[in-house]
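All protein chains but one are shown in place.
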Amino acid sequence: MGRSAFFALVLALALAVCVAPVERKCLLSGSWRSDTSCRMVVSTLDKDNRFSGFYLPGPAAGYSELLTSPLEGSQQDTELVPQPTFSFTVNWRLQDSETARTSVFLGQCYVDPKGEETLHALWLLREAADSPAEDWKGTRIGTSTFTRIK
Amino acid sequence: MGRSAFFALVLALALAVCVAPVERKCLLSGSWRSDTSCRMVVSTLDKDNRFSGFYLPGPAAGYSELLTSPLEGSQQDTELVPQPTFSFTVNWRLQDSETARTSVFLGQCYVDPKGEETLHALWLLREAADSPAEDWKGTRIGTSTFTRIK
Amino acid sequence: MGRSAFFALVLALALAVCVAPVERKCLLSGSWRSDTSCRMVVSTLDKDNRFSGFYLPGPAAGYSELLTSPLEGSQQDTELVPQPTFSFTVNWRLQDSETARTSVFLGQCYVDPKGEETLHALWLLREAADSPAEDWKGTRIGTSTFTRIK
Partner (left out) sequence: MGRSAFFALVLALALAVCVAPVERKCLLSGSWRSDTSCRMVVSTLDKDNRFSGFYLPGPAAGYSELLTSPLEGSQQDTELVPQPTFSFTVNWRLQDSETARTSVFLGQCYVDPKGEETLHALWLLREAADSPAEDWKGTRIGTSTFTRIK
């Protein structure tokens, strides 16, 4: 390649970088911190947009007996939508507890003009009940917001 | 074996059958009907208690554009608990709709003394929003009860 | 009026009664039983469609320490809609408990073709938290269905 051809290529690449719109895609892969100071680590997505990972309790979560707990979920294809919805399930591992607790999170990933991603989610948390008569009080509800840990 | 010994054995077996607790296990595999007349077909469980399946709209569901939609989930191990909790996600397929809708169900399977299984679940249903400012109105909530179709 | 005219009138009236739609209005006033065997007694409505009353725990409610607890709420005007929405708040009175618990119910009253009324409601139940860090786990959710006690 001659010198001028080389400079033309560099120039083209530079222009491409500058002109390209912010194409930051919302992927759940990576590390996130919740508004309650919990951490979440999510694997890379497989070809069906599924992921697995771990949920790590924060310092002030109130459930001091929480251990690192596995999660599984999936998200919408970012080829189709820039701000995908997602869902995942956490099977809580607890110290000294025989009662199963499971959470489902349902949310959407938003990207702001600077490319910052935020996850907005509603969750349900169920504690196993002994009988249908006790079922009514088994489910809690709330929201979580996650920002990416860089 | 003498005649009286034989009768003693039969009697022992008969008593064992009568006295044995109902050991019916709650597995999500099979066909279910919801209290809103929808149907759900769930695969056999894999070794990690995961399942997949389909959700079929009922006649009067109100969302007439609903198509048969895939679901994925998992349940607690019935070796450990007789009335397992479960969770699954439905990615709704809709006629003539560009907006993604996803539901998460979180519930528990109960068995009554006759061995009849009932699924009690709470669900969240999210419609994708265009921006965080529209996010607040994107999530509906409700309950579903399912009984097995025999 | 001649005899045949008289009979024609009687016939017309009889037909009117038969054909007339069931005009039973959904009022919350009265006694109700929930699907968890709790009872609820609601006062007559004041001119602004407000009511007060009491919620009485059932035999198997799981919160054995529940006492009869006061409720306050309002419903839509049945002059405007035949199947009004309603909301009410219950401030739970508990034996041996210092922690405040409050529920809000939000629902709708439906009348079937026979004039039977059913209340469908979703509720939130909040337990006071010590700090914002504990707030996330303070709210439970569920549904209740009520039928009138005659």
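Letters are used for the chains, namely A, B and C, taken in the order the chains are written, and counting of residues starts over at 1 for each.
Here is the rule we use: a contact is a pair of C-beta atoms (placed from the backbone, for glycine too) under 8 Å apart; a residue touches a chain by one contact, two chains touch by 3 or more.
Just so it is clear, the model here is predicted, and its values are computed rather than measured.
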| item | value |
| --- | --- |
| Where the unshown chain meets chain A, residue by residue | 122, 141-143 |
| Residue numbers in chain C that touch the chain omitted from display | 72-74, 76, 81, 83-85, 87, 89, 100, 102-108, 110, 118, 120, 122, 124, 126, 128-132, 135, 138-139, 141 |
| Interface with the unshown chain - residue positions in chain B | 36, 60-63, 124-125, 133-134, 136-137, 139-142, 144 |
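Following the convention adopted for this analysis, only the chains that are shown with their structure count from here on.
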| item | value |
| --- | --- |
| Rounded Å distance between chain A and chain C, as computed from the means of their C-alpha atoms | 40 |
| Whole-Å gap between the CA centroids of chain B and chain C | 30 |
| Where chain C touches two or more other chains at once, by residue number | 141-142 |
